[in-house]
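With one protein chain removed, the remaining protein chains of the complex are shown where they sit.
Each chain gets a letter, A and B, in the order it is written, and its residues are counted from 1.
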Amino acid sequence: MGKSEADRAMAGLNLIEWALDAVLALLVLGLALAALSTPALFRAVVLFIAFGLMLALVWARLHAVDIALAEMAIGAGVTGALLLATLLRLEPPIGRGGEPGDAGDD
Amino acid sequence: MPATTEMGSGRDRRGASRRESGGQARGPASARPRRELPLAARVLLGLLLLALFCALALAVLSLPSPAPGLSAAVAARLDESGVSHPVTAVLLNFRAYDTLLELTVLLLALIGTWSVGTAHGCAGSPPGPLLRQLPRLLVPLMVLVAGYLLWAGAHAPGGAFQAGSLLGGIGILLCLSGRPLPRWAQGWPVRLLALAGVTVFAALGAGAGALPGGALLAWPPGWAKALILAVELAAMLSIGAILAALFAGGRP
Partner (left out) sequence: MMDLLWTQAVFWALVGIALLVIGLYALIVHAHLLRKVLALNIMSSGVFVLFIALARRAPREAAGGADAPAQVVPAPPDPVPQAMVLTGIVVAVAATGLLLALIVRLRSVAGRTTLDNRADD
């Protein structure tokens, strides 16, 4: 394979990789912004769990596979379960109900 | 203690404290005043944080390239470390002290959580039929995958933390599906499991230090693989127990 062909193949690969990076970055930032700005707490926690899963993909993208495994299990799994359990244990419990007082503002 | 009576007493507790907490108005969200920062303060904060962002970005952009890094130093001594995966070697051999202290932090968080209150009920509502039967399928698989991750951590991504978090997930799943910890296991067994990680790690590290010519937490090269596996096994059990106990949220 000549050098120019190799360069062109490499450039094509990099375009896909850059697109993947851009989409992942947008997803991660968007989920973080949404989780922190939504007025309903239950929705914020669910968005945070989704953020954790996207972050695991980011770790895989950055060649940090150990951290991807740990993030999926601990960051998204255990932290998500802890947050949801806390939503239930606050009195009165904060659910995903439709009334304004129930949507988890405080 | 069956989950249903715990939940029943929890609800009574919640109802009683709601009455006792007096006249705190629980009106709809629109009736309560929004106690947020005024707009000017928020804009100022946004500008300050934008400046922080630019400062950090400049710091990152001015780092030398190519970066020296430590991967060469780790690769040079990887053979003596007893494992062939660099991250595991760093975690459990080259920087074993950090991992020991991390296990201690986990234990301290558990002690803090236990000192704040007693355990709450696991589930908000009684589990449905799917959730009741799901552990029968999933728990053996999760145990298998956790054991595999523990073993594979020596030569591939994996190790004690990932396996331990899977075990914690098993504890949470069992709790949620209506099978909380039986009464006989709520006393010493949980405490022993939670202590196992720090104890085994510190004991083996002190033993390595007591050897002639050895230092604290310096595994002798011939024994390193076996010692690291023993420490990882204890750490896995400990992390699983502590994460599941943190989910319970209080003293058993």
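Just so we're on the same page, a contact is a pair of C-beta atoms (placed from the backbone, for glycine too) under 8 Å apart; a residue touches a chain by one contact, two chains touch by 3 or more.
None of the values given here were measured: they were computed from a predicted structure.
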Selected residue (touches chain absent from view) among B:Gly178, B:Gly214 or B:Gly250: B:Gly250
Hidden partner chain, residues of subunit B it touches: 17, 21-22, 24-25, 32-33, 35-37, 42, 45-46, 49-50, 52-53, 56-57, 60-61, 63, 65-67, 69-72, 74, 86-87, 89-91, 94-95, 98-99, 102, 105-106, 108-110, 112-113, 116-117, 120, 161, 239, 242-243, 246-247, 249-250
Contacts of subunit A with the absent chain, listed as residue ranges: 10, 14, 17, 21, 25, 28-29, 32-33, 35-37, 41, 44-45, 48, 51-52, 55, 58-59, 62-64, 66-67, 70-71, 74-75, 78-79, 82-83, 85-87, 89-91, 105-106
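One rule holds for everything that comes next: only the chains that are shown with their structure count from here on.
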Contact set on subunit A toward subunit B in their complex: 39, 65-66, 68-70, 73-74, 77-78, 81-82, 85-86, 88-89, 91-93, 99-101, 103, 105-106
Contacting residues of subunit B [partner subunit A, same complex]: 14, 17-18, 26-30, 32, 87-88, 120, 122, 124, 149, 157-159, 161-162, 165-166, 168-169, 172, 176, 243, 246-247, 249
